[in-house]
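All protein chains but one are shown in place.
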């Protein structure tokens, strides 16, 4: 019996608060979990800076990755077998892609990617195909298997049905994170009847479709998603922490570019400043390392780096006001001038930020990544796009909603120095609150 | 109006998965939460190494501290007011002690305390009374207030009723952690009817007593506690990670004592090796810092430090067998000799560990910290010790149960070198499994 | 101290699966719960025939009435006190109206009301004001108090704020039944963050408004309501049982009108057939009595009454097809003719039924009971109608959705008799399924 189909003598289970138990019988999956690249995901939080608002949101990407695997495993083992469109030979590649789909995420990846211009999807691919323990496990299955897994995650795999399990508007990734993030934050959104959705999923040529009888469960899922985005993922206070984080990294990079001598001699960041980093250097980073740097940087002489680091570590965040970039662009410029006058660098202390979401969309060729719509399987075996059957989904379909905020350190505007100009700033800001 | 009674303009709430919401109205509490010493608890896990078994157990002591506060707040605001034995003047000191009772915990404190011979309770006291932001907040209430809070936590406070809220066999600390740790691990133990227990708590001179009608809820709480200890807190695999952690710190300390030159130049540990550490140096530590060191130490030349660090970071844990220290002491000695012969240092690779619990005990003067028993308030207003009324509690009362394990790196015993002696070791170990 | 403010020596609590505990301190409330008219609600199911689909839905209106009381109690005791628009003097009338709002419901009231042309709201009023135990309790508060409670329930009470607690588009009635019916049926809809909604409710002149920060919780509540209507309340199989129930009562009434001699001598229904019923006769009915009659009627000689009763008691329900009354009216007439030819009385065996819901609506003067919209309280203290702020609510606002079904006994169409005409019927029906 080959490695691809090798089962462990006894099933392993992980106790999981969301799915109760996560079941592993395949030796390949067990070996992947035990690689150092996968274990590294324990040191990267699933929700980045959200823990600064929702103190329960301290769970890692390790958690979530196991969860996505478990959902796909249930589909492959309980729902799809025996159906025409499903090819048992795609089971293992589906499980591996589910487990490994977030492998390339770096520490606080949102901010990190922006500042250092890296892309976690690119790193997922490099880990799968490069000189890693994960690659060694996958290559034991077959020489082409690492590439297959990478293709599924990159959505270029030949079998689009497999791709749609992991990446579609109702995929295992989203079904896990909505429930999981709801569980750890403790919010009452994020719940939907996944059991029912799994029961009514059907493989159909190049996609997963949903039987009409499950339409209301899917509506509920889309509403959960909508609520989680606006209540949790886009929470303005978590974004304040994110803004500061980004500005710390930007400041450090700038200081290095300007020849600043850091007191601390560690070199984890050097190759990122220089843009010479290797895969190994990327994998050496995690959120422990970043938190350690931030604490060291609190002792640096540069007042901006030191202040921002202190803010992040000790949660002294920026305040914010609503901000309409179309209407208020002139105001932002004026505020920048006033900040400079007040001795506060607007580059680091006056930051606009936006979050934007499209709750659901039907297929629009050529636009926005051509997201796959959700299709219903009607009783007469026809296929119908969801928003054509669901009044509620139709109502929100294709409607992008964006939230803009302007962040700044309120207490710096009320201390004793430069009183007049600060008063002017405060007046302008107070207007924005009205 | 003084600071002690100052309420915020608007109540602040924290979303909490266990208590739904945590309510803060007192300015003092809000200010304490925002100190850097309290924020530091976000960087220290509540359950140390348990996350290596229960992947959900990544929650911090920050979580738990807020939870204990909330339980005491509910007692002080909803249950006790209007009862004779309760003095409203004790409310604030109770809330502060609840919030701050774990303030002195260090990173992975169990292991850290053992190796560096420090005591987190001592540090809690030093943070409360020393030059800290927490002390500054407390001292604003009154000059003696920091000492009062410290006394409650040290159980020496004049009002024993207040002490018993925080430290007794049915205190807010235990009620929070049982539920919280159950929630994050996802186990089905740890649940009990706290609502009911809170409803039947009564202040009585120097202790909290429980109305007889709540006896079954208390029984259930004690059983939950028992199950959590054996299913979660003493889990042998988490203890394996803990053993390795302890051995890493011990090795680093030994290397330093022997003049070993560490490649990495950071000095967070130096004062602990030298036993010259200050409060500030203690507070500078957290689990991010330790994880960073472990990753740096993976690159050290010392093979033991490097191997143990790799094991911890990448979760390559020791195996274990049952071990009876009374019966098997000779065997341990023999194994140590064989390990040495096999070129494996038994000091670091053959470790016995025990966990021990006393689920409940009545009062035994002079013994074991003289733990306070749980007293029932009978309908005739008499007081009766719990185990005299509850058959189940009586059955387990005072019965200490201890679990011994012997840890070792299994795969080192099966590699190619020194085959004969390793075979001998494996035979001895296999005997222990029978 | 008067009866109106009399508190019991010790609080009474009811264990409730939805609200955990229901708290009663007021003697008036306790006395009302113990009246025979309120205890009668234990013998009337909250969800009528839904138990034929959701076997868990066997809970009574007693359950729900206590739940509505508890929600209003929490608003009156925890949320409103101290706010300008709230008058403490309205507390008791609010609690009583909440507790008693469903008092007039009869057994399977939907069907019963239709056939006997009675109105449960009218009976609620008569119980409150007539010669009943409930009236005696209320009148002890003051002579005008029974009328006040009746006015609140009838929405004519002078203080519209009180009315809106019990009857509005986000009232305690709906908040309880959505959660409660979800709990007992076991569906995953019906959950929303009531804790949050309660926290952001504010009394304002003649209505309850919701702070803007609670808008998403209200959206979630409206979506829950939408899902419960379509997944539970309008379930076509429960409506099949409802149709049969209605037809049983209609048949019995018709038989009586035609001078049919019932075998069973009981006379509970006589006054309803004659339309001479008194309040006392109405109160003597409950679902036990009706179920007893249905079982007795199974033994009657009239084949239609006997068959329909057997169908209801032993759950041998009608099948159904989609039916568009606009388009299919001719078909219904044709089917009726064919049913008659086949010897099956279409009056009892071919029944169209519709369910219709308007998920939310803004205020439309003069239309449909002029339902009160939900108003948001903006940060600047302005008031804004919900659908003007919420994109999702706007999308479904004012959009009525109706579901039509045609019910018939499928197995009667496949038995041996009158094969040709039955085949014709089956063909017509099968068309409807396409």
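As written, the chains take the letters A, B and C, and residue 1 is the first residue of each chain.
Please note the rule applied: a residue touches a chain if its C-beta (ideal position, glycine included) is under 8 Å from a C-beta of that chain, and two chains touch if they have at least 3 such contacts.
Nothing here was measured: the structure is a model prediction, and the numbers come from that model.
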Sole contact to the chain not displayed, among C:185, C:207, C:355 or C:390:
C:185
Which candidate, B:111, B:187 or B:350, sits in contact with the chain we can't see?
B:187
Sort through B:65, B:94, B:227 or B:355 and give me the one touching the missing partner chain.
B:227
Subunit A residues that touch the omitted chain in the full complex
13, 20-21, 195, 199
Across the whole complex, list the residues on subunit C that are touched by the chain not included here.
14-18, 20, 34, 36, 39, 42-43, 51, 54-56, 58-60, 62-63, 66, 183-187, 264-266, 284, 286-289, 291-292, 295, 313-316
Tell me which stretches of subunit B touch the chain missing from the display.
187-189, 191-193, 196, 216-217, 219-220, 223, 226-227, 230-231, 379-380, 391-392, 394-396, 399, 401, 433-434
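Simple rule for what comes next: only the chains that are shown with their structure count from here on.
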If I average the C-alpha coordinates per chain and also across every protein chain shown, which chain's average lies closest to the global one?
A
What's the distance between the Cα centroids of subunit A and subunit B, rounded to whole Å?
32
Using mean CA coordinates as chain centres, what's the gap between subunit B and subunit C in Å?
52
Quick check on subunit B: which residues sit in contact with 2+ other chains?
20
